[in-house]
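Following this message is one structure expressed as structure tokens.
Heads up, one of the protein chains got dropped from this complex, but the rest are sitting where they should.
Up next, subunit A:
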Amino acid sequence: MNALQDVDWPALGPPLIAALAAVAVLLADLFLPPARKGLLGGLAVAGLVLAGLSLLPLRGADRATFCLAADPGLCSYRADEFALTVQLIVLGGALLAALLSLPETGPASRHPAAPHPASGKAAAGNGAAGKETPGTGAPKRDASGTGASGGAGEGSLPGGEFWFLLLCSACGATLLPAARDLATLVVALEITTLPAYALVGLRRRGPGPEAALKFFLTSVTATAVGLLGISFVYAGAGSLHLSEIAERLPDADPRLATLAEAGVVLTLAGFAFKTAAVPFHFWVPETYVGAPLPVAGYLSVVGKTAGLAGLVLVTTGAFPGYGGLWGPVLAVLAACTMTAGNAAALRTPAAAPDGVVRLLAWSSIGQAGYLLVPVAAAAYTAPGDALGALLGYALMYAVTNLGAFAVAAHLARRHGARRLADYAGLYARQPGTALALAFFLLCLAGLPPGLAGLFAKVAVLRSAVDAGLGPLAVVTALNVALALAYYLRWTALLFRPAPAGSPAPPRPVPPLAAATALCALAGAAFSVAPQLILGLAPGVLR
């Protein structure tokens, strides 16, 4: 027996390159002079692009590595279609989030974001601040504690730490969908979320630290609960490999049956937190508002996708025999999540400060509800079809949601209060940006011309109808109508005549424009050929 394992390095490419890039950024941060810290962003973007490219040679193959020497069928890492698609979403999402962050990090920042209103009192004065020319808006709040950013405005993020944390988190999220044992899964999940706490709290002023603490405490509780569940499951099954658990847990000692079931439920609860499912969703709006906008976008797409992938792996991978147990639970969770998210999003007032972020936060909770529908459906049908719908929806959601965040980040450079009302008349001033945002919102709502969203919703509903989950399908359908109200309200705002005397939108900056254009192009491609995202057919997870 060979003590040394054969490791399939190319299969490991995506997480490995992300990790190497993280280390490279950290080291470069030490040696680069402050004036050249701008290179760090480029380095991080290059690393993410490279990691994404390393997915290409893996397409179509089903490769596995870190297998047990005694039983080569049991592997801890598997790069199958499911894993590769989620890795694509994660790396693409991280890349877009990185593009959104570029203007906010390092000394390259010439247009610091307008001041962030920390309280209602600050918001009152914000209308005046917003009208001032960029750079003069925040002299008195110019923070000295922004470290490496070298004297940029308080809006800028410390470059080195930021890029390192982002790449670390992306590395964890890339590792997660390929993990095939519970230990690797939990480790990957923690690598994903631990840097995220720091990312949320990276701006030391404003509500960031408090949001980070809230995020941290709830998240750690969920992890602890999940670990407890995993230990129960281990007691029942005697293995951490998903396929072994799937095989052995139902045949476990009958005296352990209750323990096994409790373990299944507790493990699910742990993962449900990461997807921000009800009742673990309360941290989301506060955290998104407190976090820098690109980080909020990152969490809404990458964090959610990673949590969802973990949920799929434990449900269909480890507990397929317990479908009767987790199927109804997830169906109820999905229904509650989408209803809570959409109802709250509907109540977001247009004039409130941070309304945009709050709306996007609640809408992302609503979307998480739709994403849970196929997972619940997988309990009742062949999981392949349901997972295909899930991946298609996740791809559509990633592209359009980050597109919306890109436009929001663009406008937040002038309108620091991030109110929905700031979007009135955008079409008259920047038709391209307005049309792109309208397209993203209609995709999220699932209305033509956002065909990608429409067909992704059809696929999700179809999985529910196919699984015989009639009530869930009806709740989902009603929620689609409910969600339309706020998406269309925002869209309609764009095409209003611009209010007199409102400040002109900021000039586009290349990274943000590139991110918007990338998302718009991808969304348009998915709309013309929905087969691209809906044709994915991940087999049974092993």
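We adopt the following convention: contacts are C-beta pairs under 8 Å (C-beta built on N, C-alpha and C of every residue); 3 or more make two chains touch, one makes a residue touch a chain; residues count from 1.
One rule holds for everything that comes next: contacts and distances are computed from a predicted model.
Trainee: When one chain of this assembly is omitted, its UniProt record names it as which of these: "Acyl-CoA dehydrogenase family protein", "ABC transporter ATP-binding protein", "NADH-quinone oxidoreductase subunit M" or "Raffinose/stachyose/melibiose transport system permease protein"?
Mentor: In UniProt, the chain that is not shown appears as "NADH-quinone oxidoreductase subunit M".
Trainee: Looking at the full complex, which residue from A:259, A:343 or A:474 touches the chain that isn't shown here?
Mentor: A:474
Trainee: Of A:14, A:366, A:403 or A:425, which residue touches the hidden chain?
Mentor: A:425
Trainee: Considering the whole complex, which of A:256, A:458 or A:509 touches the chain not shown?
Mentor: Of these options, the touching residue for the absent chain is A:458.
Trainee: Identify the residue among A:57, A:238 or A:349 that touches the chain left out of the display.
Mentor: Considering all chains, including the one not shown, the answer is A:349.
Trainee: Mind pulling the subunit A residues that touch the left-out chain?
Mentor: 349-351, 388, 392, 421, 424-425, 442, 447-449, 451, 454-455, 458-459, 461-462, 465-466, 470, 473-474, 477-478, 480-481, 484-485, 488-489, 492-493, 495-500, 502, 529-531, 534-537
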